[in-house]
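Taking it in order: structure first as C-alpha cells, then the write-up.
One chain of protein is taken out of this complex; the other chains stay put.
Letters A, B and C name the chains as they come in the text, with residue numbers starting at 1 for each one.
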Amino acid sequence: MLVVMSKFANQEDIDAVVAAIEARGYRARPIPGGERVAIGVLHNEGAVDASLFLGLPGVNEVVPITRPYKLVSRETQPSDTVIRVGSVNIGNGHLTLIAGPCAVESEEQALTIAEHVRKSGARIFRGGAFKPRTSPYSFQGLGEKGLKILAKVRERFDMPVVTEVMDVETFDMVEHYADMIQIGTRNMQNFSLLKRAGKARKPVVLKRGLASTIEEWLMAAEYIMEGGNARVILCERGVRTFVNHSRNTLDVSAVPVVQKESHLPILIDPSHAAGRRDQVIPLSRAAVAVGAHGLMVEVHHKPEEAMSDGAQSLYPRQFDQLCRQADAMYETFRNTDACSISTTV
Amino acid sequence: MLVVMSKFANQEDIDAVVAAIEARGYRARPIPGGERVAIGVLHNEGAVDASLFLGLPGVNEVVPITRPYKLVSRETQPSDTVIRVGSVNIGNGHLTLIAGPCAVESEEQALTIAEHVRKSGARIFRGGAFKPRTSPYSFQGLGEKGLKILAKVRERFDMPVVTEVMDVETFDMVEHYADMIQIGTRNMQNFSLLKRAGKARKPVVLKRGLASTIEEWLMAAEYIMEGGNARVILCERGVRTFVNHSRNTLDVSAVPVVQKESHLPILIDPSHAAGRRDQVIPLSRAAVAVGAHGLMVEVHHKPEEAMSDGAQSLYPRQFDQLCRQADAMYETFRNTDACSISTTV
Amino acid sequence: MLVVMSKFANQEDIDAVVAAIEARGYRARPIPGGERVAIGVLHNEGAVDASLFLGLPGVNEVVPITRPYKLVSRETQPSDTVIRVGSVNIGNGHLTLIAGPCAVESEEQALTIAEHVRKSGARIFRGGAFKPRTSPYSFQGLGEKGLKILAKVRERFDMPVVTEVMDVETFDMVEHYADMIQIGTRNMQNFSLLKRAGKARKPVVLKRGLASTIEEWLMAAEYIMEGGNARVILCERGVRTFVNHSRNTLDVSAVPVVQKESHLPILIDPSHAAGRRDQVIPLSRAAVAVGAHGLMVEVHHKPEEAMSDGAQSLYPRQFDQLCRQADAMYETFRNTDACSISTTV
Partner (left out) sequence: MLVVMSKFANQEDIDAVVAAIEARGYRARPIPGGERVAIGVLHNEGAVDASLFLGLPGVNEVVPITRPYKLVSRETQPSDTVIRVGSVNIGNGHLTLIAGPCAVESEEQALTIAEHVRKSGARIFRGGAFKPRTSPYSFQGLGEKGLKILAKVRERFDMPVVTEVMDVETFDMVEHYADMIQIGTRNMQNFSLLKRAGKARKPVVLKRGLASTIEEWLMAAEYIMEGGNARVILCERGVRTFVNHSRNTLDVSAVPVVQKESHLPILIDPSHAAGRRDQVIPLSRAAVAVGAHGLMVEVHHKPEEAMSDGAQSLYPRQFDQLCRQADAMYETFRNTDACSISTTV
C-alpha cells in the first residue's frame, strides 16, 4: 500500500501517517518525490485496509498494491483447478455445456427439455427449484418438489444437475439433491450463505453480482474456499450498465482477467446477459472464443408458456445449433497451434 | 402493457401474439399505427411479465405500462407514512438524524460516540454488530456482544438503536435487541431475508442495492409489506457508476422519485455514498435540501483507529457542524412559504 | 408513441393531452386500460419527440415506439451494405483486418509495422496523424507529415489507409490523403463534423461514443447518410462502465443488435476496449465469433517506445497469431452449415 501525501502536507502530517502505519504493526517507508511525498506500507501480510489512512490530514489518496485474495489467487496456486461434478470435469480444457429451463415447472417439462439438451450435447442439466424473483407476486419455484424432479432427470439421463440455493435454511435440502449448487447474482455478497457454502460437500457455481468488480467476486469465492470448500466455479452473466439493448452487458474481458488472477474455472451464462433470445447464440460464440470453460444456457421447449425468463430461453433446435457451432469452434482451437482456449496469451 | 410489432410482422404473427395474450387471461387490443401495429394488453390486474411476449415472432419490443408494485405505491396510499421508532417519528416532516460508528467495537467506544452525537442532535443511534465485509479476513463484528452494547446505549441515552441483520439465523436475536432493523445494500434482493423481515415486529430500514433501479428497490419493500410488516423506511446510499472520485455516486433524484411513487419515508446515507470524510458534509446538506426525511451518518471519535470505514467517519465536531447546518436549513424551509422539504413540487 | 396517464388523471388532463397531440398534426387515440388511460399517437412519420408531452399534467410517462432513424435502418434497406475501400470490401461476409500503430511516429516506424501486418493478413492500414489526447501536453500527432507517410504506406504495400479526422478545418486534407476517414469516440456527436462527413467522397468509420446508446450511434450515422454519404461503417470500441479491470467494457451484444437494426457493416476495435495488451487477443476472438465484419487492431513493433497507447499495442508476432486464429475461426464458420458469422440467428 502506498499513502500519497498532498503537495501541501507538512512534516507533522507525514510523521502522523508514519505513526499511524506503525501503530498497526506495519513498517512505513517515506519516498520523497519531485513535488510530494509518498509513504510505502511494508511488511504487511495480505492486504491493508485503505480506509485506515485515507482520512488523515495531508493524505491525498491511498493506493492498494497487494491483492486482497489468497486462496483463490493464481499466485497461491499456479495451475488450473479442475472440478469434477458427477462424471463431468469442468476446467480441464474441454468446453462444458450446461443447459435447461430457468425454472423446473413440472416433471414432464423437465424431462422433455433434458432429453433435448442431452442429445444436443449438454453434459449438466440446470433448472431452478427456488427462484429469486423481483416481485413477491411472481412464481417462486416448486421447492422440494422441483428438486425431486431434478433428481429424476439425473437418474433418467445420467446428467449431473445444478440448481440455485437461496438461503441457509434450505441449503441442506438443496445439497442433498443437487450435484452442484448455484449461488445467484443477488446473493454474491450474502456472506452468511457464502460461509455455509464453504461447508458444503458439493461444488458451488458463484455467479458474479450485477455491479461487482472482479476483486469483490474473487473475495466472495475466497469466503467459500476459506470455509473449506475448494470446489468453486465462477460464472460471468453480464453486469449492469447504461446499455439498454440487452438486459445486462456481458463482460467478456472478465474471462482472461479471472484466468490471470485465479486458478478457478469460469463459465459464461449468455442467457441472463442477453435477456433476449436473439442475442444468446452470438454471445455464446463469443463466450467460447474468449476462452470460457463452459456455458450455462436457458432452454425451453415452449418458451412462450414458460413461467419465468421465457424471452431469453432458446428453443431446443437453437440450442442444438449452438452446440454444433461450439463444437466446431472447439475443434478449430484444438487444431490450431497458434491458439488454445484456456491459455489466453 | 404494449406489444410493439416489427414493420415486417404479418397478420399471422399478430394473431399469434393476440392468442398468446388471451391464453394468459388478458384482453388484447391491436392498435394500427402508421408503419406498424402495437397490441395493448388490457384487463390485467397488476403488472404483466414482459418476457412472456418478447420472444414471439414479429415482436419488436414490449413496453410495461402499469407499475408492478402495489402496497408500497402512492396510488394505493396517497398520504405519507410516518413510522415510529421508540419515541422518534420518521417521515413526519422533521429531519431525523441517525448517527454512530460503522461497527460497535467496545462499550467504551459506543458510549463515547453516543454521548457526542446525542448532544449534537442525533435522535437514533446506529452501529453494526454483524458486519458484511468484502473480505473474510476483515473484522466481522462483535455479534451478540455488540447488540448488548447497543442496548446499553439505548438505556443510557434514551435513544432508539438501529443495527444491521445479515441472515435469518440471527434475525430473532437482532430483533430482540434493536429498535429498528437494517437490511443492507448487499442483501436488498436477499428474498429469504426480506420475507423474514415481513414477519418482524420492528421497523425495517431497507438500503438501496448498489445497482438497483427504484422499481427493484420498491419491489423489495413490497416483499416486506406483503409479508405483513408495513413499517419500511427506504435509504439511498449511492449507486455504482463509472465515477471514481467518490466510493459511490449519491443519486439525489431518488428522493423526489420515491416520494412521487411511494408513501414510504426515505433517508440518505451520505457516508457510504462518499466513502471519504471530506465529502460527507456537502452531501449531507444536499440530502437535506433535496427533501430526504432523515440522514444516517457514520461518526467516530478516533476514526484513524476504527475497525472499519474509518475514512468516511466524521469526527464528533464535524457531526456537530453538520447538525447546525441541517437545523438552519430546516428552519429556512419551514419559514419559507415558497418551499417545503417534504412536498417536492 | 404512447402517452401513459397517471391513475389520478382526470378527463380534463386527458383532453389537454389529446389537444396537444393534435396541435402537432398527429392523431390521438385514447386506449382505456384497467387502471389508467394511455393515448396512442398515430399517423406520425418518423419519431415524435417524447419531451413534447412528458411534462403535461397527469402524464406519467411517454413511450417511444417508432425508431427515430430512417436511412440507416434495416427497415429501409433490408440487405447488407458492402463498402469498398480501395480494393477491399467491408461487410460482404469476409473478415476485414485493419491494423497499424496508434499514431504515425515516423516513416520508418510506419513502414516497418505495415510490412509486418500486411504479411500477417491485414488488408487496411491504420495510423493516426491527428491525435485526440486527453492532455494538451501529450503528443498530438505529426499532422500532414503523418498523412504523407500514410500515403507512402499505401503506395509501398498496396494497402488502403484509414486515419482519424478531428475537425472541419483539416477535413479536406485528411480526405485528400486517406482512403477511409475515421471519426473518433469523442467526436461521435460532433454534429458539425458529422455534417461535413456527409459531404465526403470517402467512406467513414464512425466509432461509438463512450456512453452512447445504439440509438444515438445510429442517429450519428444518420447525420452522415442524410448529408449524402452512404458509405458509413460502425465501430464498437468499448463503453464506459464501473468495471475497472479493462479500460472500457467491450459490448459484444452491440454486433447482433446493430445487424438487426441496420444494414451498415460493423467492426470491433479490441485495443481500445481492453487498454491492455494481454486482453486484446481474447477480445479479438470474441469479436470474430460474435459476427463483426472486421477488426481494427493496434500493433507496434516497439510498443514500449510508442508515443501513445503502447500498453495496448500488440507485438507483430502477436498480431500474426491473432490472424491465424481469426482465419481458422472464419474457415470453421464457413464450413459449418449450422452457423454463419454475418447471419446472426
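One rule holds in what follows: a contact is a pair of C-beta atoms (placed from the backbone, for glycine too) under 8 Å apart; a residue touches a chain by one contact, two chains touch by 3 or more.
The structure presented is a predicted model; accordingly, all values stated were derived computationally and were not measured.
**Q** So which of A:240, A:263, A:277 or A:301 would be touching the chain we can't see?
**A** Only one of A:240, A:263, A:277 or A:301 touches the chain omitted from view, namely A:240.
**Q** If the hidden chain were put back, which of C:186, C:199, C:317 or C:334 would touch it?
**A** Considering the complete complex, C:186 is the one touching the chain left out.
**Q** Footprint of the hidden chain on chain C, which residues?
**A** 20, 46-47, 49-56, 68, 132-138, 166-169, 186-187, 189-193, 209-211, 216, 219, 222-223, 226-227, 239-240, 275-277, 303-304, 308-313
**Q** Footprint of the hidden chain on chain B, which residues?
**A** Interface with the chain not displayed, on the chain B side: 211, 213-214, 239, 241-246, 249-257, 260, 273-274, 277-279, 281-283, 285-291, 318, 321, 324-325, 328-329, 331-333, 335-336, 338-339, 344-345.
**Q** In the full complex, which bits of chain A touch the chain not displayed? Write them out.
**A** Residues in contact with the chain left out: 2, 4, 7-8, 29, 31-36, 38, 40, 42-45, 63, 65-66, 75, 240-242, 244.
Just so it is clear, only the chains that are shown with their structure count from here on.
**Q** What are the chains that chain B and chain C both touch?
**A** Expected: A.
**Q** Could you list which residues of chain A touch at least two other chains?
**A** Correct list: 211, 239, 278.
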